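In what follows, a structure is listed as structure tokens, so that the remarks can point back to it.
Note that one protein chain of the assembly has been removed; the remaining protein chains are unaltered in position.
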Amino acid sequence: MPVELSAARKALEGVPAEPGAPKPDPIVKGSNILRTFGGLKAVDVEHIEIQRGVITALIGPNGAGKTTLFNLLTGFDEPDEGDWSFNDHTLGKVPAYKVARLGMVRTFQLTKVLSKLKVIENMRLGATGQRGEKFWSAPFKSLWSSQEDEITARADALLERFKLDAKREDFAGSLSGGQRKLLEMARALMVDPELIMLDEPMAGVNPALKQSLLGHVKSLRDEGRTVLFVEHDMDMVRDISDWVIVMAQGQIVAEGTPQSVMADQRVIDAYLGAHHDTDITEVDLAELEIEAEAELDQEGTS
Amino acid sequence: MHLRPATLLTAILAGLILLAPVTANAATTPTPSPTASTGTPEKNPVVKGPNITVTLKDVKGGKGEPVPVPGVKLTVHKDSKTGEELGTQTTDQAGRVSIGIPGNGTYVVELDPKTLPEGVKLSGNGETTKTVQVKIAAATFVQFQIGAVVVKEASFGSKLIDASTSGLKYGLIIALAALGLSLIFGTTGLTNFAHGELITFGGIMTYMFNRGLGLPVIAAGALAVLASALFGFAQDRGMWRPLRNRGTGLIAMMIVSIGFALLLRSVFQYTFGGSTKTLSQYVAQGRSDYGPIALSDKEVAIFAISIVTLVVTCIALMRTRLGKAMRAVSDNPALSASSGMRVDGVISSVWILGTALTGLSGVLLAINQQVNFQMGFKVLLLVFAAVTLGGLGTIWGALLGSLVIGLMVEVAPVITLWGWHPVPASIKDVGALVVMILILLVRPQGLLGRAQRIG
Partner (left out) sequence: MDFGTVIDAAFSAALGPQAIVFALAAIGLNVHFGYTGLLNFGQAGFMAIAAFGLAVSVVTWDLSFWLGLVIALGASVLLALVLGVPTLRLRADYLAIVTIATSEILRLIFGAVEFKDTFGGSNGLTGFASTYRDLNPYNSGLDIGVVSFSVNDLWSITVGWTLVGLGCLLVWALMRSPWGRVLKSIREDEDAVRSLGKNVFAYKMQALVLGGIFGGIAGIFHILKQGSAVPTDFNTTFTFYAYAALLIGGAARVLGPVVGSIVFWFLIAGLGSFFGQATSGTDPLIPDFIMTNTQSSLIRFILLGLGLMLLMIFRPQGIFGDRREIAIDAR
């Protein structure tokens, strides 16, 4: 085991493996976060803390509220109640772009690449503090061209790291599903975030690339960034995460190191349970269908 | 029984252009002569050969029998208001003038508002002229209205009741079209700018069946609804389905619909002409009192037909298999397709149902008012407003939104604040549009809509 890994784990030593456990150096801290859709409590988190400088995995069955929690934390959605902070900045009704500027950047489960822009333009967009993005200086190229060159150099380096350099001049719309995931992650890194939140970064990425992606994610931590990611692939979770938070039905039901969580009976019941070996996508569909039917019936009677 | 001390009067300038001398008198027979005023001819002779005959009647806001208005000076010009003057006449005891014209072409009839009897003045846009296209092909019946309001004010209460009644009626007519729009939007995501022309289609078809084939208005209306449904089916099969299959984007389809709207509207104008025409029956009906409300028979029918249609449609959408399928597709087309639903078939049915409802709204609009090539285009914005206001793609939202919009259009002009009219009567649509914008500020998803998912 590399030294860094143990350093990161060391920080979490002594943290009790229980829902909402306090961490020694939290980067995100939130309590009583509630978000409902109609009668459904999509997120109902009593307390959550994310340790700085480690990789935290957020797992849970489909519809557990993971994406909704991401949306709330990053300002893309507004909670019914609750407050949280990032680096001691109180967030709550802070708009998404300000959250991102503070250094908390997320990617999306359904990738959002800018199809009609070239890959390199996608990357350049990510850079913050661009002079040329101000209306009054935009028409005068001399005011921003040198900064643009620096940005381009940084973008090229990242593209190379994510094996997208060959696609540099292609339109992002022509990328494959996995490549889009990569581009989105690379683009988020252009913001130079302190905390990067990845919503299912590995979905649709081929096994070989997955391995190198895992490496990238670990190196992000080693650069001093904090990573929070959602993932259904348990092998991956076991492989790279330092800490695991389990959600079910909007609540945090368990927390702990990967090993302890996967041995936890409640987690097996709530998540791994009977479906431990079945294909995730099948469960996905079945659940969706039941939901859709339930919704229809409900409407029919109302 | 007199519940209202003074009523709103409307004078109708009814012009019948009769080209052949044969039919000269049939439709112009007016009601018994009222008291004569000085300088009024006893009876104007009906000109032999091509002529423009105008009968001026005061329908007294639709209460009781229309009464001819004598002693009003009318002038006919060729081509434009400033064009060659073909003759001036003063309406006789029957409220009639008859002025000869050289043949087919464009004519402008001008009314001298100074000669209107006391108590009646022109309102609205103060329009005193009317342009008429005369074609030799057939005898064209044209009736046009110059609104006139009596200077005496009705009480606020009675005005409010009147306005609410006609607002509700208007709202129901809009609701039919809005439901059609909403169904189509819900299942296909298409923002259909040609929807106004589907309303017009219903109106023009009614006119064709009625005046062209000589069918009674009721039969003509029923056939027009059928024709609309067929038109919808053909449209989906011939245009929208192929476009969907090509993967054309929603914005692109919306622009296609704008092009289609321009095309249809111009075709309507080409074939139907630019003038406003009336159906053969139920044109100016007297009203009878139902409690505090006064309605003409055709208005009662419009209320009944639209309410019954809306209720039946909604129940069908809630209860039947097809209705459920429609709602399922509008919720999630991909999922419905994967669970073995015939999405294309469902969408076809939606188009048929949607255009039939929309056509019906055109039929009722034609019966309520008149037929014009842009009658639908003029209400399209209100239909959009209704659907947006209620919440895009929701059925109940479309209905609720329509009623709100219809009421706002009619009620807003009645409201006075400290002697000031916030919404002048000549621009009554403004009130409804402003209300829609204000409601969207407070509830962006519309009255009954749901917020969208992110991420």
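Just a few scattered comments:
Letters A and B mark the chains as written, and numbering starts fresh at 1 in each.
In this text, a residue touches a chain if its C-beta (ideal position, glycine included) is under 8 Å from a C-beta of that chain, and two chains touch if they have at least 3 such contacts.
Because the structure is a prediction, the values reported are computed rather than measured.
Residue in contact with the omitted chain (choice from B:Ile347, B:Leu392 or B:Leu407): B:Leu392. Considering B:Tyr107, B:Tyr207 or B:Phe260, the position touching the chain not shown turns out to be B:Phe260 (whole complex). If you put the missing chain back, the residues of chain A touching it would be 74, 76, 95-98, 100-101, 105-108, 112-117, 121-122, 124-126, 128, 130-135, 138-141, 144, 148, 171, 184, 187-188, 190-191. Along chain B, the points of touch with the absent chain fall at residues 106, 125-126, 133, 191, 193, 243, 246-253, 255-256, 258-267, 269-270, 274, 381, 384-385, 388, 392, 421, 424, 426-427, 429-430, 433-434, 436-437, 440-441, 444, 452, 454-455.
Definition applied: only the chains that are shown with their structure count from here on.
With each centre defined as the average position of its C-alpha atoms, the distance from chain A to chain B rounds to 55 Å.
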